[in-house]
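Here it is, the structure, as structure tokens.
Chains shown are a subset, placed as in the full complex.
Residue numbering begins at 1 within each chain, and the chains themselves are lettered A, B and C in the order written.
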């Protein structure tokens, strides 16, 4: 099977300081991957590279076998095949319905279809009663769930989630995790989830990458990472210790 | 000041009586400045949005040029258009000098930089927060620009108001290329100049106040109308 | 000159008359132009562009005007000599007035001629506002200074660089003297008084010229013809009698050589 993403020698620098430096990394298709690591490790930067929001300073990324098109004619099609939930989601002015409908409207989906899909997505995250609410007034957890609904509604081939339950209570976390777990079975989708919640990573993912200071410390099956970590750093991290 | 009172009175009477000459002048003022502002918007909003959304080498110089052109003296704009449209000028064949078209052209020169510059700043202020989200959600370049414009609407609205204000208040350019010809190119501001020249300050002042009243209505319409349209969004 | 050609070409629908602001502001054109248009059943429209003297002449040179009605004799002659204009003629004249504050600090009113009046003002260093814009009036003023051999300068001599109406008003505000054409003086209500007039140096002749390169040859010709026709000349002579009790312009049509 062609992997969803395959990274080769990817380096991202800011002010000539590398914040991401990945020798080789493959995200297989149709499974859930977890990206874990301490704050500032480069997790969000990695997702931004995959979502074509950040062009690497050097290195190459392939997307289902083809080079990831940061610019040019194919770039829009590639972008429209993915969805991302940002760590701090920005809501467009307008109401919740408009925000969730946006991705569909951008893809010229018919109004009637939009309606049905938006309501279904809102139901998935349990927020149907907020349809007409101005998106600016949402609580932290509500905004995060709307951002997830907004990402799901377009049926992406690849779903990139940056700490999607960081602002949620345990009950809601369970619901959202159920939603995430169900998607690959239903539609065949690759999900990459960044999370600092190690239990969540264990519960959801089949593969896991442990990043620290921009470098891959370990990358293997979730089971291996958590139950049989090779590197000392990984051992410390999964046991909840601080790693430097 | 009593003469002010009496000339105000006579102007109010004129307005109520439906005096054709006054209406003609008011109408032409509106036509010319609305046309110029509209064309300025069609040119300036896209260009300003581009300038606000993208970084490129030499951008700062372009910004300084735009800022400079925001302060283009109306008379200079007038002279430039005059030289272009003059019978012996490059576009003389069109015979556009001393027509409302010439006036609109000169004003477009004045308002386009204003709309461009202010749109640029407005878009720049929102771009950080919204451009990436838009692109990530699958917006094409055009769609992304439209989404950012929507978020920057308050600032762009101010750009339009500023440009319209300059157009309707401006006299140097329209006087020069329009010629202040009665029934043809006479507008509110050139009438005010005419009255001032004759020493009829009270009449000039009254006409000025009529002009302001009209601006007030148009701005009210813009602010309230746009507010309504964007009810769901942020406030002005 | 006669226009008695057997087949008259059709008249153009509009013609541009470039003139000075003082002519327009006097109100004369508000009488003359409608009469002219009416004569042609309103099928021809006169576009009056009132600007500075130099600008009016430049409009002619640039072929942006068809007929000129101005008062700067020397520039007019040059205009014709350089081949820009034809059919130059005198149409009317009025006079320049030396006006100033009622109390007349320089005692200019006692002067025997214009040059003396100017000299008194200069000697008293009384304020004098000059148009300073190379207009016909300004040129006239300069010629008087030249004759007096005084080179006006210093803080009493104010070069305004503006039109006649504005200059007159500045003089009023400052309690200063100025040279003004009679039409502007009568149509602007100020509290200035006439201190000196009637000198032959103070004649203000208006001329009309057809722009040679005009595309509106017929209408331009008809417009000039109207001003110099007996009917037009009478209208000029009558203008102002109702409002000011006296005429403002004296008709004096004659072709120039």
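For this structure, a couple of remarks:
The criterion applied here is as follows: contacts are C-beta pairs under 8 Å (C-beta built on N, C-alpha and C of every residue); 3 or more make two chains touch, one makes a residue touch a chain.
As the structure is a prediction and not an experimental result, all values here were calculated from the model.
Although just one copy of each chain is shown, the whole complex contains the chain kinds in the amounts A x2, B x2, C x1.
Quick note on the criterion: only the chains that are shown with their structure count from here on.
If each chain is reduced to the centroid of its CA atoms, subunit B and subunit C end up 36 Å from each other. Distance between chain centres (mean CA atoms), subunit A to subunit B: 46 Å. The residues of subunit C never reach two or more other chains; the list is empty. Looking at subunit A, no residue sits in touch with two or more other chains. Residue ranges of subunit C in contact with subunit B, taken from their complex: 16, 21, 25, 45, 47-51, 62-64, 163, 165-166, 168-169, 187-190, 213. Against subunit C, in their complex, subunit B makes its touches with residues 86-89, 92, 97-98, 179-182, 184, 194, 197-199. By the touch rule above, subunit A contacts subunit B in their complex via residues 51-53, 76, 79-80, 83-84, 86, 89-90, 92-95, 98, 102-103, 106-107, 134, 136, 150, 154.
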